[in-house]
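One structure, pasted below without further comment.
Chains shown are a subset, placed as in the full complex.
Chain nomenclature is as follows: A and B, assigned in order of appearance, with residue numbering initiated at 1 for each chain independently.
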Amino acid sequence: MTQLTHFNQSGEAHMVDVGNKDITERVAIAEGYIEMNPTTLTLIEQGTHKKGDVLGIARIAGIMASKKTADLVPLCHPLPISHVEVNLEIENDTSRVYCRTTVKTRGQTGVEMEALTATQVSLLTVYDMCKAVDRGMTIQGVRLLKKSGGKSGDWLRP
Amino acid sequence: MTQLTHFNQSGEAHMVDVGNKDITERVAIAEGYIEMNPTTLTLIEQGTHKKGDVLGIARIAGIMASKKTADLVPLCHPLPISHVEVNLEIENDTSRVYCRTTVKTRGQTGVEMEALTATQVSLLTVYDMCKAVDRGMTIQGVRLLKKSGGKSGDWLRP
């Protein structure tokens, strides 16, 4: 018998019943980054000050993607998101763009998947915009930092 | 002046004109993995043999996501994908699920973004299905392995 809640007692996938869960405020924060050549990072950095705003576009892509999470992840519940914040930062010493995303809702299930999806798509969009000059970029460390609200309570990455 | 092709000469984002590019067969292969607790990996492994097929569902999610790439990545061209293959493997020694995705098309632009998107969403789906038992799982090493076709020719990760 599996202990994974996304399967019923027959082992068949289902969308878990959250109908009896409380409606509480729920917050999730996720992070991730994309490694690249220092010269690629310089191109992005120049764009944010003047023209060709890679990070601004990646931020919008992440915010929009958070709204499509239930469309992408099969057993995810659709949720009325109440807040999304995508922060993208250039880290010169490690030659990467770091992304941290916060998502909130008032509902019966959490927004961890929304925060992770926004992070992933923001980083994918950085890849897309820079791939002509650097195909080797790598997305790393996409993970949950923190979540609060709901029956399982708060969780903080140890 | 930026050298990133996704911006025009005024530095404004645009969808690059690919109208004069040749229609050729294009292939892209991407990879990535998700690290987890060994006990989580064991739950997934049991499911693939009996019930609760996490990897089967993640595979479908990745294939479907590849078809939504242009919907997620703002400056990506819509493409008629002709083939998608998502391989997911349990790696016990490193306690992770490894994903490798192949996408093909005949068209005027490549399918690198489709392969990366499928990889990301497959791994996100693994996260979703196991998060109740392991919130700390981390997605790593999402990157292009190889691409062929098109004016820029073949590229193989060094």
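We take it that contacts are C-beta pairs under 8 Å (C-beta built on N, C-alpha and C of every residue); 3 or more make two chains touch, one makes a residue touch a chain.
Predicted model only: the values in this text are computed from it and were never measured.
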Oligomeric state of the whole complex, in copies, if 2 are shown: 6
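Convention: only the chains that are shown with their structure count from here on.
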Inter-centroid spacing, subunit B versus subunit A (mean Cα positions, whole Å): 15
Footprint of subunit A on subunit B - complex, ascending: 2-7, 10-13, 32, 43, 46-47, 50-54, 57, 60-61, 64-65, 68, 71-76, 112-113, 116-117, 120-121, 124-125, 127-133, 135-144, 147, 152, 155, 157-158
